[in-house]
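I have placed the structure first, in the form of structure tokens, so that the comments after it can refer back to it.
The complex appears here without one of its protein chains, the remainder shown in place.
Residue numbering begins at 1 within each chain, and the chains themselves are lettered A and B in the order written.
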Amino acid sequence: MLLGVDYYPEQWPSHMLEADMDRILELGCNVIRIGEFAWCRMEPVENQYDFSYFDGVIAMARKKGLQVILGTPTATPPAWLIRKHPDILSQFEDGTPRAFGGRHVSCYSSVPYRAHCAQIITHLAEHYKNEPAIAAWQIDNELGHEGSDQCWCPRCRAAFHNFLKEKFNGDIQALNQTYGTVFWSQEYDRFEDIPLPSPTITTHNPALRLDWERFCSENLRSFAAFQADLLREIIPGAVVIHDFPGGGLSKHVSYADLAACLDRVAYNNYPVWGGQKEPLPPSEIAFGLDYIRGLKGENFWITEAIMGAQGHDITGFLPRPNQAKLWSWQAMAHGCDGLMYFRYRGATKGAEQFCYGLLDADNIPRRRFLEAQSFFREVRPYEEALSTPVRSEAAILYDYDALASFRIQRQSILLNCQAEMKRLHAVFFQAGQSVDVIPASRDFSRYKLVLAPNMIVTDPDFAARLKAFVAAGGVAVVTYRTAVKDRDNNLVFGKTIPVDLGDLLGLYVEESESLQESDCIPIVGETGGGSAGVFRDMIVPQGAQVLWRYDDPFYRQYAAITRNPYGQGIAYYLGTAPDQTVLEQVLTEAMARADMERLDLPQGVESMLRGEGDCRVRILLNHNDVSVHALGQALDPFQVKILPL
Amino acid sequence: MLLGVDYYPEQWPSHMLEADMDRILELGCNVIRIGEFAWCRMEPVENQYDFSYFDGVIAMARKKGLQVILGTPTATPPAWLIRKHPDILSQFEDGTPRAFGGRHVSCYSSVPYRAHCAQIITHLAEHYKNEPAIAAWQIDNELGHEGSDQCWCPRCRAAFHNFLKEKFNGDIQALNQTYGTVFWSQEYDRFEDIPLPSPTITTHNPALRLDWERFCSENLRSFAAFQADLLREIIPGAVVIHDFPGGGLSKHVSYADLAACLDRVAYNNYPVWGGQKEPLPPSEIAFGLDYIRGLKGENFWITEAIMGAQGHDITGFLPRPNQAKLWSWQAMAHGCDGLMYFRYRGATKGAEQFCYGLLDADNIPRRRFLEAQSFFREVRPYEEALSTPVRSEAAILYDYDALASFRIQRQSILLNCQAEMKRLHAVFFQAGQSVDVIPASRDFSRYKLVLAPNMIVTDPDFAARLKAFVAAGGVAVVTYRTAVKDRDNNLVFGKTIPVDLGDLLGLYVEESESLQESDCIPIVGETGGGSAGVFRDMIVPQGAQVLWRYDDPFYRQYAAITRNPYGQGIAYYLGTAPDQTVLEQVLTEAMARADMERLDLPQGVESMLRGEGDCRVRILLNHNDVSVHALGQALDPFQVKILPL
Partner (left out) sequence: MLLGVDYYPEQWPSHMLEADMDRILELGCNVIRIGEFAWCRMEPVENQYDFSYFDGVIAMARKKGLQVILGTPTATPPAWLIRKHPDILSQFEDGTPRAFGGRHVSCYSSVPYRAHCAQIITHLAEHYKNEPAIAAWQIDNELGHEGSDQCWCPRCRAAFHNFLKEKFNGDIQALNQTYGTVFWSQEYDRFEDIPLPSPTITTHNPALRLDWERFCSENLRSFAAFQADLLREIIPGAVVIHDFPGGGLSKHVSYADLAACLDRVAYNNYPVWGGQKEPLPPSEIAFGLDYIRGLKGENFWITEAIMGAQGHDITGFLPRPNQAKLWSWQAMAHGCDGLMYFRYRGATKGAEQFCYGLLDADNIPRRRFLEAQSFFREVRPYEEALSTPVRSEAAILYDYDALASFRIQRQSILLNCQAEMKRLHAVFFQAGQSVDVIPASRDFSRYKLVLAPNMIVTDPDFAARLKAFVAAGGVAVVTYRTAVKDRDNNLVFGKTIPVDLGDLLGLYVEESESLQESDCIPIVGETGGGSAGVFRDMIVPQGAQVLWRYDDPFYRQYAAITRNPYGQGIAYYLGTAPDQTVLEQVLTEAMARADMERLDLPQGVESMLRGEGDCRVRILLNHNDVSVHALGQALDPFQVKILPL
């Protein structure tokens, strides 16, 4: 099990190297992550590659018994490269170039940028291809983060044209037909006239915008794949990783597609960031981990775990004693089997001076150093259990096109598909049930229960797989705005919504309303009254049982939430976003129908089962800042207990 | 009476045409509106005009007995034209071109744009000049909407210079004198140096900014006039219309000026739009209709009436059953005598997929289709009454320059001249009194009562007409910030405000205060205490009777609201925005003095009188979603009753 720190030796005087490494060992580490962002140190002048600095670092690591994760430095091209090719700089939506001085300011459509990346990676890989200390290669850093997933430059526009030419086999009329460009007289006679969806009067064609989202994604995916392929070509057997940032579902890139070219997914896990008064709720941190595990459907590493307060210009909440350690344990519980803290010692210069590391500028070990040390010491005995796969009985499905469709047309001011997913996920979290968060294209037939929230863009293949899943005894929970659009982001002529899912769900939707508020309309069910909001479908049951119906004037004849037996399984439909009580009631019933166990956990207490055979354990985590009792255990604030089963 | 739908046959397969038209007839229509936005279909390649598609559509319409309103397609120039002349694209304030892909992205100062418009219109008109099915020609679509009333490109700057040269007869010193450019050393020695009022440090010269507002208006007006003139030149007797969007008073174009070149005004009436939790209040919808009727002072058409929820990226409130039908009736009550629903069937592709039509993508007639059908059936018998002019005893006056002056210098954060107009209007609405909303330049001598709210820019002619009106027995209600500036948007040297209206109102204003809050200061009158806000004038009566005075320290000696007999009439002055109770009290008194009847209507119930001689009716509309009694009638939710008089 790799346990370590992110270390940036180039930021410190050389004479500190050995003492630092000795203390890294004292901390309990067996690995350091180095190299990302260090292009200048490797190629200070064009074509003059100089790895002597890192040779020394790696030699010292090897001598001390530390393994190394080595990063390609492509996230920060050097100033000399921008000088030579100023148009490497990516552009904001209004065409203003992004200034050199941040990170990820390069355009992924830039030919000279990719060429120079190929050169530096080639030289780096050739130089270290036989280095035994290198455990893995990390490509770039947090690709697509902080707005770097979109560029509005002329090169990107040309690349978008090529993307479209390829997609439509050069047939511009096929594009016109697909997009329906007859609307607003936007018929093109050549690909070169197609605009980027930059600011205009009103808004752009939704099908064009979805293709733009796909282009952005492919542009980044291909950049990652090019690095991975190059590394593997030079170093057969290289373990290629990438460290993903949080918020992946809202990026203009499909991280699941990007992950497909990696050997292992890594995650930079920030439960709290600058400006936040308090950390994310425990279930949202868990959701992020489950999403990361779902990218490949495998265990993963944490390349950046935190111990201190974080932030660029604004810092935030200081994790309480043992709270960040709890987060490390939580990561392990959700499938992490290798973890590095960001960072060994905080920077004294540059943009991240307020991203606190294990050590401060005064270099004196205190609470954060000791807490990390204790985590490493305590986690190591559980390596076997933590190396086994996470087994979940439920899955939440997502779809890049559907998510993008909501970015393009949000429909309700409150319609936040990710927030809905997290709300669903939290009910399972509270019940002690692990959930996989996976792309809808993944095979989901082995689960007991599957949730398809707001899957607005769907296709016949998905509909067929969902029906087969339920027919074979599965429980499906489908929510409003599912199966409204086709893969081109268009409405489906001649079909009533939910398109192709009417028989599975036993209903059709007669009208819909965007509500712009939560919990603003009354609903009524067998157990009494409730409320709902965000959006609502006026459901006409065609066989489905009505669990909840609307209770405001004019709409009492329509169902709000239904249940439909289908084959050997059951399909639920939530035509609106119900209040928390109703949601829990419906999902609890669905879990029961799926034969899933529901733990009785106090608020803020998490339970995860890990391990196989003899080494099964329950990991019990108290996210509360007070003591609680759970499952017969007394838990101190932020305490974690590992209970053998 | 034209009753119909907006139909975009080019968006559907040809084989659907006849079935669509048959169902349009079944709906009760006698007209379809087609052609707008279809430039590509008419001129797919430069100079290759091809009207065969629309020939087929119109022939089918003629065969079925449907009339046609045919639009010029200039709102959406084709991609090939932008390719040939990229600088047709208009620009945002920072000089960024608006992307092709929306609508109205062309610059009205562009010579090639106007030239190509002339060509397409000429060919279209020549082709259809003898077509008997064409009932009217619509030019463009919603000119000036969505920010298309301003462009900041170099062509517009040059055109602005020409506009100024003409206005000042080429005399730059006249401009310097008028603008007072000696302030901040902005004296020009040639017109070419004059800037657009784009972002700067602080703010631009208010007189220059008013001329810019006039230029923007004239640029759009001349574009409309050029189209109307061209159509009439080719087709003598053509009925030329334009469909105006909502929010006309806040546009950078005078719709009253634009309407002057039309044969008939049309209105796209959206009582609710994307993102709104609920529709506009009934009196605001009425205000919009009264404003549209006032553009020419004649009856009008609704070219886009709604039945379903609307919105581009965000949709909104779903009109309740019979609510949209009520809005159609309301339009008729206010002078609409021809109405088309937007749109026959909602688009499945393009930017307006969430503008719901009478039919959805599944093409199955349901509530919205049937409701529209019932409206057409029920309204037709009242054609005679609805074809007569609307008779109002009161008018609200507005002035393009005055409205623009507040856009330029808002003076109080809350000073929203239109909101004030709507507040005044709502009191008359509640009393069952029809109000005309008309330009101040229009003759208003025939009214019993005239309201001049916030008419900050005035001139001696207006002052004289207002005095003559009151002297002859009229009742005038004038509010704060009236007659503060001259036509150049400058203060008037040597005059005390209200300039030239002191004798009419019997007062002068000693100081003024911008209050930044509503209802924040106490006022007191004979009937007790009240509050006021937004702005206030410290009124020194010179003969006027004090109805209300301020009641806060330091200002008790100043009047807030006054009444002054003048000739045979009476002039009220509201030196501040009083609270609702005080406003109603003052206006009720003014109505009484003007010998106007005041109905006792429940909240949300509207009454309009229409027709002449034997066909007079009262149209009684219940805008509430509950049943009410009004004028002895029981009204269901959203019910409309037509009561013969």
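Throughout what follows, contacts are C-beta pairs under 8 Å (C-beta built on N, C-alpha and C of every residue); 3 or more make two chains touch, one makes a residue touch a chain.
Please read all numbers here as calculations on a predicted model, not as lab measurements.
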Q) Of A:Leu17, A:Cys40, A:Val540 or A:Leu599, which residue touches the hidden chain? A) A:Cys40
**Q.** Options A:Val5, A:Ile82 or A:Leu609, residue touching the unrepresented chain
**A.** A:Ile82
Q | Listed residues B:Ser198, B:Ser222, B:Gln542 or B:Gln633, member touching the removed chain | A | B:Ser198
Q. With respect to the chain omitted from the figure, which of B:Pro44, B:Pro112, B:Gly180 or B:Pro522 is a touching residue?
A. B:Gly180
(Q) In the complete complex, the non-displayed chain touches which residues of chain A? (A) 8, 10-11, 37-41, 44-45, 73, 76-80, 82-83, 90, 92, 94, 96, 98-105, 146-148, 274-277, 308-309, 311-318, 320-321, 346-354, 360-364, 366-367, 625-626, 637
Q. Mind pulling the chain B residues that touch the left-out chain?
A. 94-95, 179-189, 192-208, 408-413, 488, 490-497, 510-517, 553-554
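Everything below uses one rule, namely that only the chains that are shown with their structure count from here on.
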**Q.** For chain A placed onto chain B, the superposition rotation in degrees, Cα atoms, nearest 5
**A.** 120
Q. What whole-Å value do you get for the distance between chain A and chain B if each is reduced to the mean of its CA atoms?
A. 48
